[in-house]
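Removed: one protein chain of the complex. Kept in place: all other protein chains.
Order as written gives the chain letters A and B; numbering starts at 1 within each chain.
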Amino acid sequence: MIHRLLATLCFAFLFGAAAGAEPFVQGGPIGSQTPDGYNALGPVVKQPIEFPHYRHARDMGINCMYCHTGARRGYVSVIPRIDKCIGCHQNIESVRNKPRIKKLFEYWDKKQPIPWKKVNDLPDYVRFNHERHIQRFYFRQNRPVREVCGYCHGDVANMTVDRRVKALSMGWCISCHQKDHKESDTNMKTSHGPGECWQCHK
Amino acid sequence: MSDSGINRRDFLKVLGLGGSSLALTGCGNTDIRSGDEIIMPNVQPEDFVVPGLSVFYASTCTQCGSACGVMGRVREGRVLKMEGNPESKISGGKICGLGQAAVQVQYNPDRLTQPMMRVGDSLQPVSWDKAMALLEEKTGPKSGINGNEFAFMTGAMSGHLKVLVQNYLDSLGSRNHFVYEALSPAVSFAANKQIYGVDMPRLHFDKAKLILSFGSDFLGTGASPVHFAKEYAKFRKAPRGTLIQIEPKMTMTGANADRWIPIIPGTEGVLALGVANQLLKHGDFSKTVPADIVNLVGKYDPDTVSSITSVRSDLISHLAGLLWEKSPSLVISGASVEGHVHGVQNASAIQILNRILGNVGKTVDGQAQSPFPQLAPATGSFASLKAMNDGMGAGTYKAVFVYGANPVFTTPSFMGFRDNLRKVPFKVAFVNAIDETAEECDLVLPIYTAVEDFGSHVAWYQPEGVEITMQQPLMDKLYSDTRSMGDIMLDLVKQRRADEYKAWPNFFSYLKTAVTNIKPAVKYTDTDEHFWYDTLSHGVIHVDAPQQQIAENFSTDMLDLPTTVTSPDPKFPFYLIPSERHYFRDGRHANCGWLQESPDPLTTVVWDSWAEIHPKTAASMGIHEGDYLEVSSQNGTIKVKAYLFPGIHPDAISIPLGQGHESLGRFAKGVGVNPFKILNPVFEKNTGELAMFGTRVSVKRTGQSEIVVKDEGPVSTQMGRKLVVTLPADVAQLSKEI
Partner (left out) sequence: MSITNLLNNWSFYRQKRPYRGQYDLNRQYSEYKWAMALDLDICTGCNACTTACYAENNLPVVGKERFKHGHVMHWIRIERYWDENMGEFPEQGASFLPMMCQQCEEAPCETVCPVGATSHTNDGLNSQNYHRCVGSRYCSVNCPYKVRYFNYWNYPSTAWPAPLPDQLNPDVTVRTKGIMEKCTFCVQRLNEAKSRARTEYRLVRDGEVVPACVQACPTSAITFGNIVDPKSKVAMMWKNQQVDLYKDMQEKDNSVRGYRILEDLRPFPSVMYLERVRDMEA
């Protein structure tokens, strides 16, 4: 039965869409999202603490990489260690008794990690290297951090908890890597193309 | 991989197209999940711990006695892989496969996770409180046990844990520390002690032009295989040294020899004297050797020696010629030489060659004298085992502890060790996984594995100075109900010596204090705290210690070897060679999938035992590969598959040790056979050591057969293809290489 359904979909749209992934909320048919991923919207993810990015990144102007320290030096951007939060919040008396801060300190007092849910969860077989992208766009091209991180993660600075707003699919990544940039081994257009599977696939 | 409802076969079936359709599809957003997985941050890690980046911690490998310095790659709090620690003079940044398998010991699915207590016929899980209470009841101060009634069997131990164990025994007034190693170096130590005055001289493989090895598997199972492998690599570079191996069954080292010579087991000493006989024909040599030895050696003319050893007489003079030509040389011997009634004599006869050739001081000299003899390794001996076995049999002991040894598995049946152990009213085993010995015990305590614990180690082979290798946890304990052996011992010592040890709440603090005391010896000028952290981060403490001077004592009574052929027992015509595999050793790590699946270098057999038999012998008996053979000694029979192997003396049959477990876990249980069991009570006459190579067996076909699972294909030669090409040494120009 599923074969027939699949056959219909495939012959109509020639896609390898499968059951089991979350649907897109708005935009055109499956897979028709524009390169900038406006039509891709992931589900709302409920986190243990509703962390307000807007308070920290927008109002206070804290650089994304102050907390997400791995982005500049490794593959993953890292969810910040609990003592990163405590480092500031132990000194901010004015919000010490707000409900979310209280929850934070509950975890801290028990020395328990906060079980965040992963929002930008690429499949296990993908090797995405934050370092290379941050190094190029932030450090060498000196673009503002919200633009650099926002290109893939959207306008997180205006969100509470993160929500995926871009496709983050292979086609979406390739759309950038196929632009008319100069020769490099990650540029799909000018490299030997199909051979660079190992850059991203583990 | 994506766990979508479609797999690729269905997909292709439906489309009826090949891969081009995949190229046509947009790379759909099918596999990104949001909110499915949990991502745990760290709470308060060290500054250098960044998720996604590896941290390397230095430690010591405890998989064998070499004490190689290693480092573990740790990601997100889990140790994933072991590498060599470049700071260690022993490992030099390299590691063997057995060391790699340390992570499999850590994540062993059959790991013991809770204390177990015997209830009736079986072991039941209990809490630590109950376990420690039972220990207190049976061996604590109020138990009334006196020192003679207590026995502690350990494997070879060194470092501060050894000191603590000995302190514990001291607190009980007991002298019964029985150190038992199934594959013990006691015979070689005895021979070396007699001749050189030290247990183990230092060998310089890289300085030798010729290594004449009588059965020494220094690349595989010797004193320090990783270190010797490094030296061997230097030995082979220009000017290339020559390796000659003489042994009854080809070891891994023998496979690398320029010349491999089979010999009747036990006659290596006679061959050595035969070579000495030829050497002494050269005027230079006979001048430096005492007259009585010259006389004794004179009896070993090539024909006599040939008839005893089965080595051709022209070969004997050829060997002498090579030794005379290539100097300095190095003559060494191994387990197959030592495991006989006259093992010490054999080893001594072989060392005489070093004396005659003037190698002492060149390729054989002394190790450094350790300023910390209390940390030196305690090595096992059969005498120790026998004393304990006899004591248990006589009902002397009320309590027995076992740590780092598995005697129920490794002792031959004739000893009746299991039955004797059952006579002891209270038996405790300290293990990571339940083995045959633990199955017999009343209390089995789960201890940390090597990667979870602190410790210090000193190897009995030190290539340069004295290296105390530190062991630190590479990760937090995997199971909450396990404890450090050091912590347990400290608690036990405190039962009677609470005041003396009250400054140390745990083994970590004890170790830290003890190690910090070493600071002056290495002339470290910074603070104690810095010394401790530096030591842990480097993983080793190098102590520059003066080299021991070695003696050269040879006397004729060391060389009491036969001059006639001994006729074989017609009922047991074959020589049994229980061979030591470099990753199995005495079988303690048989429960590692990687090691079981790692093909034996010589036979490429996996997941099994086998009996190596020479193809000619097999043909004469109608034996084919895979035929089950009944190998019987006077003390037991085992059934094992035949494997036709050209690298063995035609009158010998070789079965590897380490398999045949009845316990230990899913990868070890029921795999292979255990040749330890059928060894006969033959003992080396100087030391009383079990002569492991002195058992004679009969071999019978059973008529059954089964495929031998091995990595090599049906053909074991290159069939004319240029796969491994051999170049004669006189053609190769290694000096021009980089």
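Just so it is clear, a residue touches a chain if its C-beta (ideal position, glycine included) is under 8 Å from a C-beta of that chain, and two chains touch if they have at least 3 such contacts.
Treat the numbers as computed from the prediction; the structure is a model and nothing was measured.
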Report task. Quick one: say which of A:Gln47, A:Thr69 or A:Asn129 touches the chain that got left out. Result -> A:Asn129
Query - From B:Val126, B:Ala255, B:Val294 or B:Ala387, residue that would touch the chain that is not displayed - result: B:Ala255
**Report entry** Candidates B:Val294, B:Ala383 or B:Leu478 - the one touching the absent chain
**Finding:** B:Leu478
Report summary line: Of B:Lys142, B:Lys287, B:Lys523 or B:Lys722, the residue touching the omitted chain is B:Lys722
Requested in this report: Sort through B:Val126, B:Met621 or B:Val709 and give me the one touching the missing partner chain.
Outcome: B:Val709
**Report entry** Missing-chain contacts mapped onto subunit B
**Finding:** 1, 7-9, 12, 18-20, 22-24, 75-76, 78-84, 93-98, 100-101, 103-104, 106-107, 109, 219-220, 225-226, 229-230, 232-233, 236-237, 240, 242, 244-245, 250, 252-262, 322, 478, 582-583, 593-599, 601-602, 604, 606-608, 614, 616, 646-647, 650, 666, 671, 707, 709, 711-712, 716-734, 736-738
**Report entry** Interface with the unshown chain - residue positions in subunit A
**Finding:** 73, 75, 124-125, 127, 129, 131-132, 135, 174, 178, 182-185, 188-199, 201-202
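The rule is short, and it goes like this: only the chains that are shown with their structure count from here on.
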**Report entry** subunit A and subunit B: spacing of chain centres that average the CA atoms, whole Å
**Finding:** 50
Query raised in the report: Quick one: in the complex, what on subunit A touches subunit B?
Result: 2-3, 6-7, 10, 14-22, 24, 30-31, 33, 40, 42-43, 45-46, 69-70, 73-76, 78-83, 108, 111-125, 163-164, 167-172, 174
Query raised in the report: Which positions of subunit B touch subunit A when the two form their complex?
Result: 1-6, 10-11, 13-15, 21-22, 24-45, 50-53
